[in-house]
Every structure is written in structure tokens, then in C-alpha cells.
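Only one protein chain is missing; all other protein chains are in place.
Here is chain A:
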């Protein structure tokens, strides 16, 4: 306590500090350089757009997750919420024949209720966020499955009564899932959440709550309100992710959002270390998603079989975590 703990700035070069700060970005550049020289088409404008398009849904979902991480939470239900949103939005068009705007509005509204349920459970029962949302992850996944009766929703599908579904998916909806809109939506979300977390008082409060909830509470910060907001934002972006997913594939597969959860978690955690932030942040999450996207894309171009892909993805995540935690402990 009374140690002569000197306040000092380290001027010397520390390899791990450097790696911690720039490791992710350097890895991205290295991968680009390697893939760019080894394969012919990697650096094509078309391929770069392809990569951005392929990471957009993961990024959108991961950004929501990042906000829940910022308040010290952990929303594991984002994948399920995306599935639910996917099913809802397609069904609004195909089953109910709603127009473009109404379909999206109803979907987002439902998903916000889901976020509300998450927040209510986590805040009022004081259950660890990860455990609680693990439970709700199953529940919402089940809700989505039950809603679709375990089937894929698509245009002209056969309804239980034997008729064909009459509704059509609006053309403008399909645009959301295509370049350039899908990339624009992603970038808009990344930038606005980055600004929100870094430059507004609300973002500052969220980081404080994540850093020390008790001190935040005693500083007069409305902790519960901000945690609620974080879960709503998380559910909102999961819903947007699910909607964009629906727009891209123009149907709702069974549990289509589920696989995005783990990539989103990976992106958000890789993002911790980007530029030495040391905490969840939107730009880092984007960089994490880019890293994963480049890896997948480049490996496909090198004809690495899809079944071996996860080995590489997992290894990169392990490396990123190793750098982050090595720094933290030393």
C-alpha cells in the first residue's frame, strides 16, 4: 500500500507492449502481403469487397456483443436473436405480406423485447451475465425454431394447409444484403458505436461500469439503466445482423444466426488488444472481424479445405488472447 510505487512512463521498447498494441494490425497486414503475393486475385477490388461483404454480418453482431462486454456483461444470446430476427423478418414478408418498413420495424421491436428480457434477468437476479444469457440463448433459439416449426421459410413455400405462401419479399429488402448497402450498414454501425463508446458520456459511463461496478454505483451512475441500455443495443444489432442475413440469402434457414455467435465472440476478444485499448471497443472488434475474414478468404484462395479452416481460425484467436493476457499479467 505504501510502497514507493513510482509514477513513471516507460520509454524503453518492450516487444510485448508493441505486439499488444499493433499485433492484430500487423497480422492483418502480413496476411494481406502473404495472400497478395501467393495468390493472384487476392488484392483485386472485387475480392476486397467480397471480404468486407463476408464479414459484415459477423461484424454487426459482434458490435452489439462489444457493447454488452463494455458494461462488464456478456450477451451470448446474440446468435439466437439473429436467428429469430432472420425468421421474423422473412416471415413478415412471406407469411403476412407486410411491406418493407413494417416487416423490419416489427422484427426489431420483437428483438428489443428479447433484449429487455435478458437485461431484466441479468440485472434483477444478479446472475452472472454469461450464464444467464447462455440460458436465454437456448430459449430464444427454441422460440425461433418453434416459430418456424423447424422449417426453412422462403418465398412460395408450402404452408401447413397445403397452399403456397402468397407473400413476396420486397425487392428493396434484398438490396440490404447486397453490395454496397451491406458494407455501408456495417461501417455505419462500427463508426457510430465507436463514437458512442469513446466520445459520449454514455460510453464513458459504460466503460466505468465495466471497470468497477461498485465504484460506478457509488459515483451516482445509474448502473442498472446503462446495463439495460447495453443489452438493448446488443439485441438491436443482433436483430440488424439477422435482418441483413435474411436480405442476403432471401430466406430463413433453421438457426441461421447461431454460427455467427462464436465468430462474433472471437472478433470482439481479438479487438480488446487492438491499439492497446485493453477493453472492448468497436474499432478493435471490426479489426478482429477483418482478421478472421481475411484468413477465411485467403485460405479458400489457397484451396485449404473448408474443414481445416477452423484450426487456423482457432489458432489465431489463441494467439491474440495469448498476447492480450501475457501483457496483462506482466
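The rule we apply is simple: a residue touches a chain if its C-beta (ideal position, glycine included) is under 8 Å from a C-beta of that chain, and two chains touch if they have at least 3 such contacts; residues count from 1.
Note that in this section contacts and distances are computed from a predicted model.
*Asks:* Out of "Heme exporter protein A", "Monosaccharide ABC transporter ATP-binding protein (CUT2 family)", "Ni/Fe-hydrogenase cytochrome b subunit" or "Glutamate synthase domain-containing protein 3", what name does the UniProt record list for the absent chain?
*Replies:* "Monosaccharide ABC transporter ATP-binding protein (CUT2 family)"
*Asks:* Please identify which residue in A:211, A:259 or A:314 touches the non-displayed chain.
*Replies:* A:211
*Asks:* Please identify which residue in A:41, A:99 or A:200 touches the non-displayed chain.
*Replies:* Here the residue in touch with the unshown chain is A:200.
*Asks:* What chain A residues would touch the chain not displayed?
*Replies:* 1-10, 12, 199-202, 204-205, 207-208, 211-212, 214-223, 278
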